[in-house]
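Every protein chain except one is present and positioned as in the full complex.
After this line comes chain A, so read on.
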Amino acid sequence: MPVAASAIYFLNLRGDVLINRLYRDDVGGNMVDAFRTHIMQTKELGTCPVRQIGGCSFFYMRISNVYIVIVVSSNANVACAFKFVVEAVALFKSYFGGAFDEDAIRNNFVLIYELLDEIMDFGYPQNLSPEILKLYITQEGVRSPFSSKPTDRPVPNATLQVTGAVGWRREGLVYKKNEVFLDIVESVNLLMSSKGSVLRCDVTGKILMKCFLSGMPDLKLGLNDKIGLEKESQLKSRPTKSGKTIELDDVTFHQCVNLTRFNSEKTVSFVPPDGEFELMKYRITEGVNLPFRVLPTIKELGRTRMEVNVKIKSVFGAKMFALGVVIKIPVPKQTAKTSFQVTSGRAKYNASIDCLVWKIRKFPGQTEPTMSAEVELISTMAEKKSWTRPPIQMEFQVPMFTASGLRVRFLKVWEKSGYNTVEWVRYITKAGSYEIRLAS
């Protein structure tokens, strides 16, 4: 059995039940209490998202200020359960229009009950596609659309079945202006040793798509990835054009992508859902362009003084610039006084996270601002109050830059009516976990 969930609970941070839905009788009604006493009120909360209490297993996730708890009594499929919660939350968000928190739940609890009835029956996941559900579960609660057609009202699923298993797209969509927005969003993860060598570095990227297209369009996306290009040149018996090709370590696609065609022809072709969705995810470990180099030096001058110097080099094109750059440089807990000199941006000491926080709103390429700070420490009684020297962490966003070098080569749209489409492509690279260790 993949997931035969016995119950699902939504709790707020105090442990009050916001929503509960018992699907099966095989768990007692006091499951919330068990969760509260054995997980919420103990230190266990952060230790593991899967816990066994008595004969039941609890899967829980915190999303903003809400805990979603699934209770199962059998040996369930963990990945499936968490994916279900994630999908369910996405569904709720698409109904609430964005936020998913305690207030949203309180304001929409009838709707949530309705949805919980549809997305899971007797513990088995059913249909979680917002596209389909929105056809017959509406906040307005109007009578279901089927009733308008007197006979043979097929449920959307069945209609779509006939048109070639496109369960994620409605027929008969019309847009005055046909537009596609592509966002290539990469997060670059870095772990750099105190000696300046890269310990680990990778890019996880996703391609987000927003489609406003009429009818049933067929799309084909071309990237500058190695396999795709090789295949293409093979097919057209033409040598690969020079230029950078990217080697993707692994790719996963939205269910709309025809995987068989990807495997045979290496092309990404699909009939997109309407609106916003995540087309693909990929991972790259080779040839990553790090947008920033961080060069820290920290000198401890005796027991009560420290000197912190940090230089950041931006290594992307001079015409580009990064936004929202934040560098967090950890300092010991007993920091008393700090003074700064920066060549760009602003720096201050944040006592709640024990860090010097240096912010640069707009950071042009090919520059290297510096910060130097003097830190005075309270001298403590303990002879050698150890400071663990956590790593420097960095946040940033670099528009029009991809750390992997991935580029969209083309996006083709075919629709039988032959309309013209406007395609918009954006690139952005964000910091994932960008850590630079300090020498001790």
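Rule of thumb we're sticking to: contacts are C-beta pairs under 8 Å (C-beta built on N, C-alpha and C of every residue); 3 or more make two chains touch, one makes a residue touch a chain; residues count from 1.
Just so we're on the same page, contacts and distances are computed from a predicted model.
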Leaving aside the chains you can see, what is the UniProt protein name of the one that's missing? Options: "AP complex mu/sigma subunit domain-containing protein", "TATA box-binding protein-associated factor RNA polymerase I subunit B", "proteasome endopeptidase complex" or "Beta-adaptin-like protein". "Beta-adaptin-like protein"
Just one of A:T245, A:Q393 or A:T421 touches the chain that is missing; which is it? A:Q393
Residue by residue, what part of chain A touches the chain that was omitted? 1-4, 14-25, 29-30, 32-33, 38, 46-55, 57, 59-61, 72-80, 82-86, 109-110, 113-114, 117, 121-122, 124-129, 136, 141-144, 146-147, 150, 152-155, 157-158, 161, 165, 167, 189, 191, 199-200, 202, 204, 249-255, 259-260, 262-263, 278, 280-283, 384, 386, 388-391, 393, 433, 435, 437, 440
